[in-house]
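Encoded as structure tokens, the structure appears first; notes follow it.
The complex appears here without one of its protein chains, the remainder shown in place.
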Amino acid sequence: MSLTCGIDVGGTKIAGAVVAEDGTVLEHRRVVSPAEDPEAIEDAIVGLVADLGSRHALTGVGVGAAGYIDSGRSVVMFAPNIAWRDRALREDLQERTHLPVVVENDANAAAWGEFAFGAGSAFDDLLLVTVGTGVGGGVVVDGELYRGASGVAAEIGHMRVVPDGLPCGCGRHGCLEQYASGRALLRQTREAAATDPGAAVLVAAAGGDAEAITGLAITAAARDGDPFALRCLAGLGRWLGEGIASICAVLDPGVVVIGGGVSEAGDLLLDPTRAAFADQVIGTGYRPLPQIVQATLGNDAGVIGAADLARR
Amino acid sequence: MSLTCGIDVGGTKIAGAVVAEDGTVLEHRRVVSPAEDPEAIEDAIVGLVADLGSRHALTGVGVGAAGYIDSGRSVVMFAPNIAWRDRALREDLQERTHLPVVVENDANAAAWGEFAFGAGSAFDDLLLVTVGTGVGGGVVVDGELYRGASGVAAEIGHMRVVPDGLPCGCGRHGCLEQYASGRALLRQTREAAATDPGAAVLVAAAGGDAEAITGLAITAAARDGDPFALRCLAGLGRWLGEGIASICAVLDPGVVVIGGGVSEAGDLLLDPTRAAFADQVIGTGYRPLPQIVQATLGNDAGVIGAADLARR
Amino acid sequence: MSLTCGIDVGGTKIAGAVVAEDGTVLEHRRVVSPAEDPEAIEDAIVGLVADLGSRHALTGVGVGAAGYIDSGRSVVMFAPNIAWRDRALREDLQERTHLPVVVENDANAAAWGEFAFGAGSAFDDLLLVTVGTGVGGGVVVDGELYRGASGVAAEIGHMRVVPDGLPCGCGRHGCLEQYASGRALLRQTREAAATDPGAAVLVAAAGGDAEAITGLAITAAARDGDPFALRCLAGLGRWLGEGIASICAVLDPGVVVIGGGVSEAGDLLLDPTRAAFADQVIGTGYRPLPQIVQATLGNDAGVIGAADLARR
Partner (left out) sequence: MSLTCGIDVGGTKIAGAVVAEDGTVLEHRRVVSPAEDPEAIEDAIVGLVADLGSRHALTGVGVGAAGYIDSGRSVVMFAPNIAWRDRALREDLQERTHLPVVVENDANAAAWGEFAFGAGSAFDDLLLVTVGTGVGGGVVVDGELYRGASGVAAEIGHMRVVPDGLPCGCGRHGCLEQYASGRALLRQTREAAATDPGAAVLVAAAGGDAEAITGLAITAAARDGDPFALRCLAGLGRWLGEGIASICAVLDPGVVVIGGGVSEAGDLLLDPTRAAFADQVIGTGYRPLPQIVQATLGNDAGVIGAADLARR
């Protein structure tokens, strides 16, 4: 049985896993990495592969990283959180690990993980929407990862949903990410908490400071039935479902998988998302509609997907 | 050399053409069709094929029609302008023409035509945006027509671009089609003409009635350098370019081809479209950007594309 | 004690009342009127005044009518629902009734009624917002009705709240009236009912047809605790409260009175209105905020206000 190594390069840590052909994770490790030092990150990746390779017979390495990866799955053209610019990551890593390497956008890798072994495994066409700090996406079309002409498809967080809307870190205004991400949930909740007496429970849990409310606290309060927290998640779900409806007008996927940290709120988030989606999707009654389901691989989707892509 | 027949079923007329393998149209005919009578339309298609077939050795028929076509390219699930509901068009036509038949969404057929023989022939990945009465779209991914999981992808006219925006014929609000179509151009121009003294030339050309301004008149006046008409086209181009930027955040096509009747305004429409696209697309400077070009096959894109699809 | 006659000219009926100095209605009559015939309406007004005058010693007549009234309270410059154009209504009526007459915009008359004898009687500065078929308004400043420089102030239903928004009967887009009126409530509710399973109770009550849902049915269902109907009223209240916050940034009234037919939903509408207002008004914590209260004179506000204005 062939084993490959999946690597997920985040802003502050790097995860590595040994993954079997059926998606099983045999071993998992995580190290801290300094985002500002591109050499150090490559050293850390090489170290992780060497360490895991000392206990497992690896046949390849798949690396997922936030950023624009060229369509040859080789060069990191640009990474928002790491100081990589036109970095020939594949070549560097192959030379140092003596293993075949593929590089992939991290949301693409996660999409592939969910497609191959997770919530999308019964479908040929999948849209993954990751709701974490930002909003990312990955698309599988007819059993193949969809990268677009220049390798940068599925940047769904940067569809414009509000003309003249909130400023986005990308330099434009009104991007979906500003309304439907974990950071947007925090902003919306803290703003509402400043004036809504119903926020008392949540504010008290944050030591009396609305600005100290966390995403975990919102989800926890919602699970306990707190009406204010439920409203905040529902507000996020509305933007998310409406955004997905627009994406589906373009993509027509077989299933929509919601991943990322905020998706752990489960149906508390997904039910309002589904309601807004049903309300806004085109063609209800005249066409099959995709289900909206929760991701099942959690944080491992990226390493599992990257590892599997290394086989292809 | 194999010849196939391409059929384009519109709301009021049906076009048929004999097309060679290199996309050349050998013969072209058009008949009027009563949209409300689905039997009569099929009779007309069969008649067209028989007539063209009497002079050319046809090896297959491709039919493009507005509507939702199933992913087997066989059944018209729903057509907005024709009384077809779950109609097994392929089977019916094969039985009556004794030729292999494929059925395709009309914008998809046009996209394929432009991809195979027109403005997109140098690319592997194409987005066609048709700006006619409404806004339609077709997508080619890695050399294959992209139909989506249920055959209804690329309904780009129904992405929502304005929350709580203008009502759309689809029953929702704020769809791109309400801001970037030929009908939107007419509405915006007529509204502006009611109060803008600069509209005098255009209103005079419409017999003094702003509500009688036509799309052809707007384009003609713009070609003559009329500032008001140029502003109206530029306003349309702004919405179009901003919408395309959102679509490209999802699709990352190699080229964007603008077709449909309004595209005949050429650079008078495309230059403002390009400016708005450049302003709003994600990743400028860090990734290759697609060119926005005018379609080259004009009205024939549909029949040429449908005919070619009949070979595949 | 001086008695005056208040007249309220609606689109389909004319109400007349004999009103005492303390705002008490001594007698009330209503007749049907053909909106398209301006002569017939004046005949009806004169008939009403003559009839009421036969039983009461009237000292003046106040007429409230939808439309633009000149700042001399004399000429109807334009009425949207009646065929009056630059009609010297005051002069005509004075000649025929032999009584002093004043003409006033109907929402202004209602605002004066609520100010003098209703929900605003404890304040010097009042904003009346009438939520009926449309959205109207009236303003009292420092104990005087505020008419504006040309007599057409307080057309608050036509503030733009959504750029590129819903078309309005006034020929523009995105007016508050399209989002916060009784007609908007119907549109929003019917649209939502088409896809929301929670609308079952309301749809059933409308004989199974979502398009047959009425405003009274929404309010009745909300009173019974129906969650869907409550959500619909809350949605309307949100737009209303946000709109009032914008108006209050300009006007800084002492109290906001909500009248018109939809206001009869009471706190079911007003509580979400207050919440949205509190969320969106400028200066919370640094300035006194106006209360938002329900009108107390109901449909009589117009005739009571018009009658009292006839004394001033």
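In this document, chain identifiers A, B and C correspond to the written order of the chains, with residue numbering beginning at 1 in each.
Criterion: a residue touches a chain if its C-beta (ideal position, glycine included) is under 8 Å from a C-beta of that chain, and two chains touch if they have at least 3 such contacts.
Since the structure is predicted, the reported quantities are computational estimates derived from the model, not experimental observations.
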* Structure fact -> Given C:9, C:82, C:116 or C:156, the residue that touches the chain left out of view is C:156
* Structure fact -> Of C:247, C:269 or C:295, the residue touching the omitted chain is C:247
* To do: Would you write out the residues of chain B that touch the absent chain, in ascending order?
  => 163-164, 192, 195-196, 275, 278-279, 284
* Can you list where chain C touches the absent chain? -> 68, 77-78, 123-125, 137, 139, 141-142, 144, 146-156, 158-163, 170, 172, 242, 245-247, 249-255, 280, 282-283, 286-288, 290
* Structure fact -> chain A positions in touch with the non-displayed chain are 162-167, 171, 173-174, 179, 191, 194
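Simple rule for what comes next: only the chains that are shown with their structure count from here on.
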* Where the centre means the average of the CA atoms, what chain is farthest from chain B? -> C
* To do: Pick same or different for copies chain B and chain C, depending on whether their interface residues overlap by over half.
  => same
* Asked: Centre to centre, by mean C-alpha position, how many angstrom separate chain A and chain C?
  -> 51
* Asked: What whole-number Å value describes the gap between the mean CA coordinates of chain B and chain C?
  -> 47
* Asked: Taking each residue of chain C in turn, which ones touch at least two of the other chains?
  -> 163-164
